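Here the complex is missing one protein chain, while the rest keep their positions.
Showing subunit A:
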């Protein structure tokens, strides 16, 4: 018995089950979602493995709809009797449900982009492979009397959706996320690096760890400089985070049309309406989504759990290439199907990835061309302060350095910032070459007048 094989079905296996379920359906509309997969991880701290595990699961959800009343039932068993029982149960729940006045009829067949964000190498990861990846990160740290804490998580899974209007979609997907924090033995220096890939053969935990090691050693003896407005170079990990809120994700996550039109968004306009079509930031800012980009492939439909920005996939809407901000102008917002119908516009779903266009400069080039500034490795504990202006607060962490005359001069103590990504993208000085971060492509940015409001003693 192999727990992984039990949980990951092929397209044909998934289609067979979904068709079987639909053959039992008696409701006005019925949809089926089948998901399964394996997640594995290894975590280490204090230069040794702390926890490591695997989890597998396979489950099927059936949604039945009568008029505007819907019900969902789920099951983990797949014999005919169990499948039929689940359909009946969903129908029973639907009959008892309150009417949803915003319910939209299910979509018929859709055309999806041909994307396969799947890697056999990632699927074949074993506990020994994870131990080796951790060793490659721990080994150089142990040799230099540095302390590593890191985490690698791999996931391999699939989602299939189908409905009584003949929509069917299947996607299998793999991903690996890795991050490491290296600290000096005396706790006075700390450095960080993170990577995420679809194909694990592209991940080199030793290479990433060496960057974190350099930052840890270079950040010892941080000096306190006055908080205030500074030119900053923000590395991609300071703009997008895998595990926490971040400035660019916060902005991309706030582009819902309904909130804007209801007057409770940074895109709401004084006097009513939205700021669609207005230039809100520097003309070099262009952000678009492309699910087919080979560096950041995504599900063609967002999947059962939805895209990175909150679904739009569960209903089967195709992901597509779309521009959100072009030359600083807001070009598109995303819609629920209900709101799009009400407004008579296309129901653009929230994206599954985004690409911010950048330049050709390396981070080193950007430092070289900086007269005075601060290099920020990453931000931490970013939280909204004012949703009206997208004002966020948070702190620098794991490698903050003072730059003078094109050179890193010395490490500085961490700062708290209070800043809005909209103000930040107006104060753009330069952009570097985009890199993959959290499934997106994001360049390092040089920003003037970035607002630091206090100092922190944290290392």
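Here, contacts are C-beta pairs under 8 Å (C-beta built on N, C-alpha and C of every residue); 3 or more make two chains touch, one makes a residue touch a chain; residues count from 1.
Just so it is clear, contacts and distances are computed from a predicted model.
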Revision key, fill the gap. In UniProt, out of "TldD protein", "Tricarboxylate transporter", "Cell division ATP-binding protein FtsE" or "DsbE family thiol:disulfide interchange protein", the chain dropped from the view is recorded as "TldD protein"
Check your understanding: Of A:318, A:359 or A:387, which residue touches the hidden chain?
Key -> A:387
Point to revise | Identified contact with the non-displayed chain, of A:106, A:149 or A:412 | key: A:149
Point to revise | Selected residue (touches chain absent from view) among A:122, A:259 or A:440 | key: A:259
Point to revise | Touch with the omitted chain, as defined above, among A:114, A:221 or A:271 | key: A:271
Revision key, fill the gap. Logged for subunit A, residues touching the omitted partner chain are 1, 3, 39, 41-59, 61, 72-77, 89, 92-93, 97-98, 100-102, 126-128, 130-131, 134-135, 138, 147, 149-151, 153, 179-181, 183, 187, 190, 192, 242-245, 249, 253-254, 256, 258-259, 262-264, 266, 268-272, 280, 306, 308-312, 336, 350, 380-391, 393-395, 397, 414, 416, 418, 420, 422-423, 453-459
